[in-house]
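Sending over a structure as structure tokens; questions will come in a sec.
Every protein chain but one is kept in place in this view of the complex.
And now, subunit A:
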Amino acid sequence: MMELQKLTIGKAINLGLRRAMEEDPKVLIMGEDIGKLGGVFRITDGLQKDFGEQRVLDTPLAESGIIGTAVGLAVRGFRPVCEIQFEGFIFPGFDQISSQLAKLHYRTQGKIKMPVVIRVPFGGGIGAVEHHSESPESLFAHIAGLKVMAISNAADAYWGIQEAIRSDDPVLFFEPKKLYHSGALKMEIDTEATPSRVAASQLVREGTTATVVAYGPSVKVALDAAAAAEEEGKSLEVIDLRTLSPLDLGPVFESVRKTGRLIAVSEAPSESSLTSEIAARVQQECFYSLEAPVLRVTGFDTPYPPAKLEEHYLPDLDRVLHAVDRSLSW
């Protein structure tokens, strides 16, 4: 049956969680303030009321505790979905993520599955104080054994969270917090449809002049830049990575073979990051197709600055267009 709903990203995740919990009684969600308060972003709003305190756990305030116990619950056959309040607070749990969550499957030669999801609001642009605007996704993409997803729109949020929960591998699920409640980004979603796969890169706008690859909140920036470029007679192709590890670069290679130019956009600092990885692999695979070096538009290699400066720090439409011009002038 068609059940069309117009959803924000935040609401789409809420409904995706709800559907996963209805379908599988072993799915439980855990985190700080996710019950009565509905989480600091209200993403889990109403779930504790409907599923009870044993499936929606307001945990003690400790991230190592949240993730470490999720590992144990998974060993016991549960499918925990953890919420971390802000990306800057995941680090107390980093040890559990890298030492246990990512490696138990490998260490036990597949005997232990780790169907754990960690939901992480990430990225800047909300005018917040320290530790509330970071982009640490590359750190997790670097850890073998973890899947890392980063969604950019409501449909991918809805299907992606369910796909992550269904996966027998641990998934770090990065959510663009700035866009959670954006009315302009609402999408009409058939919430009863058969799931479509999210864990692969997607061409989100066709073009011929240059390719822009992005993920999470930067996809919107790339699309806005493409719209602006069109007015100047330039046609940008935009690809949303959606899954950062394992990285699906097939569509990127294909696109670069067509346009000959690539601009990789991300809010994270550039040194030793996902955009570094993209640049390395594209030059390896598409060397003879490239008309210009792969350019990157990213945050700077500094800690996230005080928020009054974030408009300088974050890649914006102008910086993307500037990179396109640089690429074209090569």
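Assume a residue touches a chain if its C-beta (ideal position, glycine included) is under 8 Å from a C-beta of that chain, and two chains touch if they have at least 3 such contacts; residues count from 1.
We adopt the following convention: contacts and distances are computed from a predicted model.
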Task: Assign the chain not included in the display its UniProt protein name, restricting the answer to "Peptide/nickel transport system substrate-binding protein", "3-isopropylmalate dehydratase large subunit", "Pyruvate dehydrogenase E1 component alpha subunit" or "Nitrite reductase [NAD(P)H]".
output: "Pyruvate dehydrogenase E1 component alpha subunit"
Field: Residue of A:Glu22, A:Asp50, A:Glu130 or A:Asp168 in touch with the missing chain, whole complex considered
entry: A:Glu130
Message: Among A:Lys6, A:Lys36 or A:Arg107, which one touches the chain that has been omitted from the display?
response: A:Lys36
- line: Hidden partner sits against subunit A at residues 32-33, 35-38, 40, 58-62, 64-65, 88-89, 91-92, 127-132, 271, 300-303, 305-309, 312-313, 318-319, 322
